[in-house]
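With one protein chain withheld, the remaining protein chains of the complex are depicted in position.
The first chain written gets the first letter, and so on, giving A and B; residue counts start at 1 in each chain.
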Amino acid sequence: MASSTWRQSLFAPARAPLWSALFAILCALTICFIAILATGKDAVNGYADLLQGALGGARPLGESALKGSVLVLTGLSVTVAFTVGLFNIGAEGQFIWGALAAAVVGNALPLPAFLAIPAALGAAALAGGLWALIPAWLKTARGVHEVISTILLNWVAIDLVNGWLVSGPLSVATGSADVSVAGTAAIRDEAFLPRLFAQSGSRLDLGLPIALAIAALVWLFLTRTRRGFEWRCVGAGPDAARAQGIPNARCIAEAMFLSGALAGVAGALIILGTEHRYPGVFRTGYGFDGIAVALVGGVTAPGAVLAGFFFGALRAGSTRLQLVGIHPSFAELIQGLAVLLVAAPRIFAPLLARLRGRASVSATAGVGASSEVGGAT
Amino acid sequence: MSPLAQTLLDALHALLEFAPPLVLAALGGVLSEKSGVVNIGLEGMMRFGAFFAAAVAIGTGNPWLGLVAGALAGATSAALHALLSLRYRADQVVSGIALNLVAMSLVTFLLEAIFGSAGVSPPSPQLPRIFGHSALTWLAVVLPLAMHWIFTRTALGLRIRAVGEHPRAAATAGVSVLKLRALCVIGSGALAGLGGATLSIGILGQFDVRMPAGQGFMALAAMIFGKWTPLGAAAACVFFALAEVVQRSLSLTFHAADLHLEGLFLALPYALTLLLLALSRGRTRAPAADGVPYDPEGR
Partner (left out) sequence: MSESTQSALELRGIVKRFGGVAAVEDVSLAVAPGEVLALIGENGAGKSTLIQIACGLYRSDAGEVRMNGALLPAGEPSAAIAAGLGVVYQHFMLVGPLTVWENVVLGREPRRRGVGAALGLVDRDRARGEVADCAKRAGLAIDVDAPAESLSVAAQQRVEIIKQLWRGARVLILDEPTAVLSSSEADELLRTVRGLAAEGRGVIFISHKLREVLRVADRVAVLRRGRLVMTAQATETTAEALAEAVLGAAARSAEGKAVLGVAPTRAATTDARAPSPGAAAELIGRPPNLLQEADTKSAPRLVARDLVCTDNRGRPALRGLNLELRAGEILGIAGVDGNGQTELAEVLTGLRNCAGALLLDGEDGLAPHGWARDPALARARGVVHLPADRHRLALCGLLSLEENLSLGHQREEPWAHGMFIDRAGRRARANELLAAFDVRPADPLARAGDLSGGNQQKLVAARELSDLRARLVIAVQPSRGLDFHATSRVHSALTAARDAGAAVLVVSLDLDELRALADRIAVLYEGRVAGLCAPDASDAVLGPLMLGNTSAAATIAQTGAQQGRAQTEASRG
């Protein structure tokens, strides 16, 4: 009998993960609702504010989409690494390097907009990608587990960039300790991402179409090309892939480079779109949230898009929660709980089986179900 | 006392400050992974331990109750990891990561809800000091030896090793695999919780929202570097703590804060850990069934 552990769903052409994700999110929302009630605060108004802050009008919608676009990219970053079987916890570090590279290039190169933006994005991709090659090499050449190496590299990146480069050599006000929180010099106006609906007051910018286009390309690459297939083989069975002549180490390096590049571009979107410099205090957590986006999205590209925008809306809405005295970390709690629940899809198995049984009487329950719902991955 | 002796003594004291949280968490990692369950959630378990130890110590005014609460909080969160990864056969890495995410946000949320603070808790009563260090420090000195002895001399140790290497063989010999694994994971959480409690009520005397600042992951690295043995892991922790001591004193000597070089020094221990892992080729010694879910009716 097929034991459907979570990792197996990664390669499954099944819709079951989507259902699990939906249940997981609903459960997480319910648990948090009860948690707010327990602390004696107004949960109903809190959730109403959350909704208002996420979807109530052009500006909130813009914020949701803006944050969603970044999360889609970090989610894709984690997803891509997963196809070769690597768990990239290091999207945060790659995100930071990408953001810094975009800030530096956006400031340094006097180019017209149609060149300045691609140059900054390219630099960010390169920076994030190169940083991600370190764990790839450590994994294939030295046998160091990527979870450990990427976590440690996150700390290295955070300390080096925030604790040294941005407050020291790259700081706009070198010397005086007071102004060092200012961050790097502002990028040139040409490198600003154009806002799509500036007249409505929404900050939504070109980042949205960029993220969607990248998601579509990643999906096409992973599911439709030979190389994407080879990556999947490496993830599904590294020894079998090697025995059939697929170069494991190379595929892992390529996938990790793309993974890091995606996180780097996510960092660049923030810098080029809203911050316009690398700020002195910059702890966004978008990279870490990418893990949740990828997992809740069932580690597929379309899943990352859906989950990315959902969590983007949650993030945008949670800023409003402070109005009723609830800490914004509450959004992260929902995220964490959702991941905890999708980690064990078996929790929902009885529920799913019942739903399926009701949907079609002819469907043979349980065993054959996973192969039946086959379709496009 | 000569300056050199004084320096060495200072270093030893500093070492006894920095190493114990790492040692306790790393031993937790060894216990869990020896039985075949990967525990990436050490960081989160330490965080729960640190927070609840401080909160209960503040609430009751008794640091010993805080200590118990810290261990219990770690064990409870570990029980969740055990439930997901053993009962529901979740991917152990994902389950651990998810636990970390929940610990990160839930503790921040609780800090705000209980103490109305986004940074630190009020000062908590501290554990009494024996020879200048808390009881937890001395526990961290003794425990590696005790655990080594358990693994090599006792029936329990023999069974734990068997379950982590070849669970089905252990099952056919009459050992209850899932129960033993659950016990080890929960024990692992209790140890990590104690490690967290060391940070809050043992050393700092309050809870800081940044705790444990990656120490859970360092403990994991120490476990790998120590080849999944209690003594090896403890030795690795001492080494990492030494690196931390050296980093801090260097940072002070060079006035790193004034020169905006702090980050460079802060990054040093992590980079060093990576370098050591790269040189030690850790993967080869992991227990054979580490991270592999056990299905009693599987084939």
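Methods note: a residue touches a chain if its C-beta (ideal position, glycine included) is under 8 Å from a C-beta of that chain, and two chains touch if they have at least 3 such contacts.
Source: prediction; values computed, not measured.
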{"item": "Candidate in contact with the missing chain, chosen from A:G56, A:G122, A:G143 or A:G237", "value": "A:G237"}
{"item": "Selected from B:L15, B:A79, B:V120 or B:A171 as touching the chain missing from the view", "value": "B:A171"}
{"item": "Contact set of subunit A toward the excluded chain (per top definition)", "value": "1-2, 8, 10-13, 224-227, 229-230, 232-233, 236-237, 239-247, 364, 366-368, 370-371, 374"}
{"item": "Touch list for subunit B against the chain that is not drawn", "value": "153-156, 158-159, 161-162, 165-166, 168-175, 288, 296-297, 299"}
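Just so we're on the same page, only the chains that are shown with their structure count from here on.
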{"item": "Inter-centroid spacing, subunit B versus subunit A (mean Cα positions, whole Å)", "value": "28"}
{"item": "Complex contacts: residues of subunit B adjacent to subunit A", "value": "40, 80, 84-85, 88-91, 93-95, 97-99, 101-106, 108-109, 112-113, 118, 214, 217, 220-221, 224, 258-264, 266-267, 270-271, 273-274, 277-279, 281-284, 293, 295, 297-298"}
{"item": "Parts of subunit A lying in touch with subunit B, wherever the complex brings them together", "value": "1, 3, 5-7, 35, 39, 87, 89, 138, 142-145, 147-149, 151-153, 155-156, 159-165, 167-169, 171, 177, 180, 288, 291-292, 295, 327, 329-333, 335-337, 339-340, 343-347"}
